[in-house]
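Left out: one protein chain. Kept in place: all the others.
The block that comes next holds subunit A.
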Amino acid sequence: MTKRVEQTVYNEQLKKKIEEIVAGGHPKYHERLKEQNKLFVRDRLKLLFDDGKYLEDGRFANCEANDLPADGVVTAMGKVNGQTVCVMANDSTVKAGSWGSRTVEKIIRIQEVAEKNRVPMLYLVDSAGARITDQLEMFPNRRGAGKIFHNQVRLSGFIPQICLLFGPSAAGGAYIPAFCDIVIMVEGNASMYLGSPRMAEKVIGEKVTLEEMGGARMHCTVSGCGDVLARSEEEAISEARRYLEFFPANFTEKPSLKEPIARKVGRSLEEIIPENQNAPFDMYEAIDALIDEGSFFDIKKFFASELITGLARIEGQPVGIIANQPKVKGGVLFVDSADKAAKFINLCDAFSIPLLFLADVPGFMIGTKVERDGIIRHGAKLIMAMSSATVPKISVVVRKAYGAGLYAMAGPAFEPDVCIALPTAQIAVMGPEAAVNAVYSNKIEAIEDPKERIAFVQAKHKEYKEEIDIYKMASEMIVDEIISPSDLREVLAERFRFYSTKDLPLPPKKHPVYPV
């Protein structure tokens, strides 16, 4: 009898302790969350996990301190779409989500759990950065904050790593998003920067707003550090869940298939693609004609929009799509588009997601601006990523593939599993106008009679077009197949099924020398 009473006392005490911990920081900080349209960390987790259920580690961390529940971070395991994942989530009601020594230790431990169990790791970031009072115990030591980034690098490509940015990610903390596969940022609240506007004003004399320095929109449109711009926390969480559906738990597994869905009702590819090689069209509409309706997950939609990168499904099979967008900057490849594609290809290849290249590319941009930006170096990143990817790769020349653009879009020399051309495709070092000018410019200028000059140019255009005729390319076995646009979706689906057993190890070596 006495024993049972004692047990009840213990349980009451435990219950009270837990209630205090899960309540988070002082009520005034909860009020502030509401003003900022932010959710409390535990409400975020309820939205993220299936049925809102999760199990925590280190819940009592720093519980003796009384005002530091869970030491400002929740680390937990739970399920997302039925798949186990590990999560670390800052609690900004506790000392602004700053990192103390136990905060850091908890993050390191949950990363270790993710590694041992080979499951995805999610970082829900909303943190002011290091807790200066704890710096000796959390900053420079072997299991200090640096270890978190070291672990992230170790886990990169081993398990998916996803960052959801709900608030600040400052100074060193900004490297958590940097080492993740994808960064989802909430507009208006998310930010990342090495030095805050206040620090910038003091140290270098620059006066800017937080949004200009490192806001979500800036990072998703200008710097390219953000991948998805979410309008709310709820949207950010549902996008993270949707993203995870495309990925296996770790690199040893394959992504799962889903029930096929018909393409979106709309115009056919024949109607979408203009006859005039130089006229723009919207590649998103062409993608809609190929993929399962509603399956597209756009990555870096607002950054370097001349190239589209996104995950999708074709008859239920996951694919990573890299497509030139002729509607933006003519679909020409720039420094940023090359970087964008390189990272996306690395991501897909790491987790066995096959690649589909949709080429309509006039080439890499030329001119002093891009040469000074190092377009050759950036282009090399894209070509190396594409070339070393061993997942199934299908290259489709939708309209044109000129110059190194053909190489970048997995042209024949880069061992695509198949290079398909649509009947209107043109493959060449350069387009007819540029080529005729390059070869015959002296001769053209020497012809005095304007009519004769036009006739000469037109005759040379015709000759050149015959030279690069797509049937000639197929006859020389440069392209493997020419198909009608209306058959493309079905052919892609069938071919990706055929190539699903592809196994192509690279020659043994440590790693290539990355042209970064």
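We take it that a residue touches a chain if its C-beta (ideal position, glycine included) is under 8 Å from a C-beta of that chain, and two chains touch if they have at least 3 such contacts; residues count from 1.
Please note the rule applied: contacts and distances are computed from a predicted model.
The complex appears with one chain absent; UniProt names that chain "Biotin/lipoyl-binding carrier protein" among the candidates "Biotin/lipoyl-binding carrier protein", "Sulfate transport system permease protein CysT", "ABC transporter" or "Succinate dehydrogenase / fumarate reductase cytochrome b subunit". The chain not shown here is touched by just one of A:K254, A:K369 or A:K502, and that residue is A:K369.
Set against the missing chain, the residues A:E6, A:E293, A:E433 or A:E481 yield one that touches it, A:E433. Of A:A65, A:A279, A:I454 or A:L506, it is A:A279 that touches the chain left out of the display.
Interface residues of subunit A facing the missing partner chain: 278-280, 326-332, 334, 362-363, 365-367, 369, 431, 433-434.
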